[in-house]
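A single protein chain has been omitted; all remaining protein chains appear in their positions.
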């Protein structure tokens, strides 16, 4: 059960179409939090081919994993690292917003995602980072040669860590899957037409 | 299992950020198929509070229900009605694209959605139409006084038909839920801040 | 005589400002069907310097050559090739819309353009493809390094075919005109300032 | 014959996709000079149903009537009225640019348009003002309630003057055509869907 | 002296063109922090006609009053009110960023602005709120009928408080100036053309 009434929920969710990701970064195109949440959920669905996890739970986490941003907005990562007390307060606010407007179980699921502490948390984190990759590929192909290459490079480092965390959950059939190689193929392939 | 490889799937899905809905309509803002798919899935999740259905199946239908558009694009409804042979060929193409790139089960699920022939098909259709409502509300509030009011009015007629189809699946607790009234509240309420 | 009343005609035409070309393609800028139709007509005018044809007939074809798109939208080329019955139905719909809202003569002129079956049809087809070239140059210069290079390369192949078809209609004075070389100069020259 | 080489012409024309009309005005959407030139030409074609004039000449005027703007840009009307010597210099520059890059005949045709001194000049001026009407209708329907209503009201005054000038050229069949009434219908009708 | 080197300063400042104000709000147009800072400074200059204050100090405050946002982004006001410990940490981060990258004097000036504790702080706060008014007027005129009317109404309440604080600093000549009335005239007047 989601605590918000249908009308309240529709209003909150609608805000996610206004939130632009990578605030403050030079961008050719824009990605809204709504679009990003679509990609994270659609990727989670595909990852279920390779990994063994509770798909329903993971899709519920994925679709609303940035829900609290419609209330709190998104403070850049470097500032959070520089001011750990600020980060702590931001995490508290996120937890409380998720508790109040969705429910306690969801708020805890988001902590699993933030901490990669369950297989579903890991998978959604992997899908989340894949979405950063696909947006940075998109920007790079549109010409954004500097900023997004930085983002892409940082992301590639982080993705191998999460792929490592996810390894124990690979289905037998895919025990030798080299997911990073598949991503490499994606990065160098062109758009369909 | 999704037939496309991970890299092929990522490329196909990525196209949905380029597709703008309501092509040919005067619009203040834009809604991509990616954003729309997010809303349909997030609404499906909330509808599970009220209706009894297989949530995992419904979310899988919702997140990819417009997948084939990345290949076929979207021919306006009035033209389909005027040229039924054209509509028939478009439906065939959609089924084949879904079969080939996702899988046969998914292609059939999309037919359940197109025909409202199962509870999950009905729920995703309801979520789909709710997304038309929320976008038209958004446009109306931004000033788009003519075109989107037309869309909104037509949609309101269709929504009560689908709500009727969905009625048998209401959970006991919500047997008296007036979902149209909740939507009315949403329509007249303002954005959170 | 155009069959639509003035008000109906104005409404139909106005729709062409909402239609974005290359739906589904990653783009830095946007080209509307209205803009494209301007370029096709302005190029047709210049081609009259080199080729001998009925300018009035060609300009009338050029300015409205995508008129039916405001009703039917544009299904991507690869899908039409894959589903020939679909393509057939789309062509029928286009012919009927043009007949009904413009007139039978115009609908037939558009078939001359689609089939390159008259000199005016060839010239407008050449102007149409020049417009793809100039938009892809524009996109490439703005940074769109992948998708539009593909479009550009495919287009360059097709343009030499059409130039070949147009050859018999070159004015004596321009019998040795190397139009592809002129296009090459355009491609490498920079914008005026 | 157009004086510019094909490559030079393509470059000059291409600039018209960058020029936004109504610089300095609050706008919901944007209209490029390329789009505007499309509308003026497409309207000229329709006006040929009602008025007797040289269609080829008028379409050639219409399609390039704002060509010089790609070099000179557009100084607002009130400033031209306030500084007549400035307006004089701007007109001279326009004439010279048109002479040099298109040809002398075209430069003189544009003066016919600026002065409404021939039937083709009048018709293109009527089409030009119809384009202001259709863009202001578009903006008003998108919500632009203040600025564009002003533009629309001023335009309506001017349009009846030009309709008066055009009256002697009405075809017999349309001698009683009330073009302003047709425009009124257009203004109150909604977009097709 | 500004602590950042010229190149570092140029990079930090440049970020302000990417930051969109009113993140999460439905908007027809966009206002960047760079644009907002322009308006606040230009209004400060005009307010010097009416109020007696150190113009150089006030302009220096105004032009960089949102500088820290390029590092910290902007958490919505209601969340700050709900989580006072979060607000405290955000203020600390702002002070430190301003100290480190501009200088201590500037960081303290920004506190004068945040607390309206000096005449220059009050004047820049008044200019800041005038900028909210002018953007909301702009949005309302473009059709944004709901959200921005809310913003406008809340702002009008706050502006009379600040006008009250500023009263002691009115120049003799303007002792009876009704600044709220001037703003009313602005709100109902249309754009120049």
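In order of appearance the chains are A, B, C, D and E, and numbering begins at 1 in each one.
Simple rule for what comes next: contacts are C-beta pairs under 8 Å (C-beta built on N, C-alpha and C of every residue); 3 or more make two chains touch, one makes a residue touch a chain.
What you see is a predicted model; the values in this text were computed from it and never measured.
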item	value
Contacting the left-out chain in the complete assembly, out of E:41, E:89 or E:118	E:41
Touch with the omitted chain, as defined above, among C:54, C:88, C:108 or C:141	C:141
Touch list for chain D against the chain that is not drawn	15, 18-20, 23-27, 70-76, 78-79, 82-83, 85-86, 89-90, 92-93, 96
Residue ranges of chain E at the interface with the undisplayed chain	1-2, 5-7, 9-17, 29, 31-32, 34-35, 37-39, 41-43, 45-46, 49-50, 55-56, 59-60, 63-64, 70-71, 130, 134, 137-138, 179, 182-183, 185-186, 189, 191-192
Residues of chain C in contact with the chain not shown	28-29, 138, 141-145, 190-191, 193
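Basically, only the chains that are shown with their structure count from here on.
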item	value
Contact-pair overlap exceeding half with A-C, pair selected from B-E, A-B or B-C	B-E
Winner on C-beta contact pairs when C-D is weighed against D-E	C-D
Distance between chain centroids, defined by C-alpha means - chain B, chain D (Å)	42
Intercentroid distance (Cα basis), chain D paired with chain A, Å	50
Shared-contact residues (touching 2 or more other chains) in chain B	15, 24-29, 70-71, 76, 78, 138, 142-145, 191
